[in-house]
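Only a single protein chain was left out; the remaining protein chains are all shown in position.
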Amino acid sequence: MKTETIHEITPKIQDSSFFTEVRKIAERTNFMDCMQCGVCSGSCPARFAMDFSPMQIIKMIQLGLKNIVLSSSTIWICAQCQTCLTRCPREVNIPLLMSSLKNIAIRENIPCKIELKPKFHKTFSEIIKKYGRMHEPELKIKLIKKTSPQDVFHNATLALRLLRKGKIKLLPPKTDQIPDILVLFETASKEEQK
Amino acid sequence: MKFAYYPGCAVHSSAPEYGLSCKAISSILGIELIEIPKWNCCSSIDAVYANQPLTSIGLAARNLSLAENTKMDIIVLCGACLLTLSRANKMLHEDSELKEKVNMLLTNAGLNYNGSIKVRHYLDVLTNDVGFSKVSEHVKVPLKGLKVAPYYGCLLTRPPGVTNFDDPEHPKSMDKLIEALGGQSIKYEEKCCGASLVLTDELVMMEMTKRSLLSAKNAGADCIIAACPLCQFNLDAKQSDIQSHYDIKIDLPVLYFTQLIGIAFGLSPKELGLDKNCVSPKRLLKQFQNA
Partner (left out) sequence: MSKEVRIGVYICHCGGNISDTVDIAKVKEAVKNFKAVKIAETYEYMCSNPGQQMIEDDITKHKLNRVVVASCSPRMHLDTFRRVLRRADLNPYFLEMTNIREQCSWVHDSKEKATEKAISLIRGAVERAYYLEPLIPSTMPVKKDVLVIGGGIAGINASIELADKGYKVYLVERSPSIGGHMAQLSKTFPTFDCSACILTPKMVYTSQHPNIKIIDMAEPIAVKGSPGNYKVSIKVRPRFVDKGKCISCGVCADKCPVKKPSKYEEGLKEEKAIYLPFQQAIPNAYVIDKEHCLYFTKGVCKICQRFCKGNAINFDQKEEIIELHVGAIIACTGYDQIDPSPFGQYSFALHPDIITNLQFERLMLQGLHRPSNGKPPQKVAFILCVGSRCSENSTKGVEYCCKIGCMNAIKHSLLLQKAFPEAEPWIFYTDIRAHGKGYEEFYAKARDHNVRFIRGRAAEVVPNGDGLLVKAEDTLLGMQIEEPFDLVVLSPAIIPSAGTQELAQMLGVDLGHDAFFLERHHKLRPVDSKREGIYLTGCALGPKDVRETTSESMACASKVATFVGQGEISVSPEIAYVNIDKCNKCGNCIKACPVSAIESIPQGVEINSISCVGCGVCVPSCPEKAIDLRHCNDAQLTAQIHGICEDSGTSPRIIAFLENKAAYGSMDLAGQSRLSYPDNIRIIGVPSTGRVSSRHLLHAFASGADGIIFIEGDDSAFKDNQLREHVIQLKKELGAYGIESLRLVSTTTTLPQCDKVIDLFTTFNERISKIGRLLEEKRAKIRKALEND
């Protein structure tokens, strides 16, 4: 059993608007149909690394336990393998629900147990906005713990190997659709503010 | 058969051998791949969605509309691209309000998506359009005695109702492909490799990938074949890290299924980029190549 699993469900930690908020943003996931059978959690290949099972996350949304849900490792560890959705008898779109919860957590700056995760999403978006396509070296470099010599060394060794095999393109993608993508990002972000 | 070819970001950087081998076998099989001009990153499942959901769908839709202009279905090589583009396609079909919003985003680029094209994985086209008997016809070097563990990956067949080309629990297409090439497909327990966790939760990803590698090894596989660059990276490039972390020996070459086809077609290692796979397939190649 992990820590922080014993809680009193009091109005202090309940946020009744959380359920409504998630329902609005994740309407097409139909998570309200969940009957808590646990097949998702039984199937999840990343379950071992999660503090709460996917089933528990859904239950907590229904009870409005906002902080616990958004600061769980579950929503960040989800590898989007889609096994849970495949087996859920009520066809709850759990992977999409996890993505939507990440969205709320990022928007509200909820501190994440795994610090690299929000950074990953932020950096990924920035790079796409810049080039329209992924530039892996830039992404990887931003995610290396520059303060840890082991981390740097470990990654450098792999990088060298890959470089020798021509699997790293040091130069960013040369594309001429940048104005296009920038506009898309800006228009979409305006639309999302509404 | 002609397709709007969507290589995806990985093929242009960390998975060049996938693109190479794919082109090589496509010309033999009569699959014409016409790269979509000015394609953009699909947005990789929820890499962008977590931050900006609408932008993510817009990015995917941009590729859909670019392909629609060519009037051809999209063919992809990567599982993440397959899910991201297919799912966006499905969402736009089912939610007219969303479709309107997204098309509004695209009009600035002079684009519009009507919903008339499909997104398909190369393996799907091979299975359903080309057919394995045609594949067998071109086999010059039957892979007799080669024990191959097929690594389908999560997103080729899941969730059901999105790609619809093979069974989500017991897929058979790759197994049939291996047999069509003269090899022997190995039954083992495949699990999710952890995908993008390789960048953010390396330990978790290694635990996840290790399970599949060990299972394939213990089942007697000589090699693994994969159909997605991220899966292949975790299984191949990270194999040495996994070996040292767990103090185990695996030593399983991980090829792209297109590379395996190329070997069976008698193509040269250079054409197939076989020097780029991290775990060396040299031993394997000695059996089937004269080089």
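Order of writing sets the labels: A and B. Residues in every chain begin at 1.
By our rule, contacts are C-beta pairs under 8 Å (C-beta built on N, C-alpha and C of every residue); 3 or more make two chains touch, one makes a residue touch a chain.
Note that the structure is a prediction, hence the values are computed from the model and not measured.
Shown chains touched by the undisplayed chain in the intact complex: A, B. The chain not shown here is touched by just one of A:S43, A:N67, A:N155 or A:S189, and that residue is A:S43.
Touch with the chain that is not drawn comes from one residue among B:P168, B:G183, B:P253 or B:G273, which is B:P168. The chain that is not drawn here is touched, among residues B:E94, B:E189 or B:D251, by B:E189. Interface residues of subunit A facing the missing partner chain: 1, 5, 33, 35-44, 47-48, 52-53, 55-56, 87, 89-91. Contact residues of subunit B toward the unshown chain are 167-170, 189.
One rule holds for everything that comes next: only the chains that are shown with their structure count from here on.
A straight line joining the Cα centres of subunit A and subunit B is 22 Å long. On the side of subunit A, the complex with subunit B involves touching residues 25, 28, 45-46, 48-49, 76-77, 79-83, 85-86, 93, 95, 98-100, 102-103, 106, 114, 116-117, 120-122, 124-125, 128, 132-136, 139-140, 143, 154, 158, 161-162, 165-169, 173, 175-177, 180-181, 183-185, 187-189, 191-192.
Touching subunit A in their complex are the following residues of subunit B: 9-10, 12-16, 38, 40-41, 43-55, 58-59, 62, 83, 91, 95, 101, 104-106, 108-109, 154-155, 158-160, 168-169, 191-192, 194-197, 199-201, 204, 207-208, 211, 237, 241, 275-276, 278.
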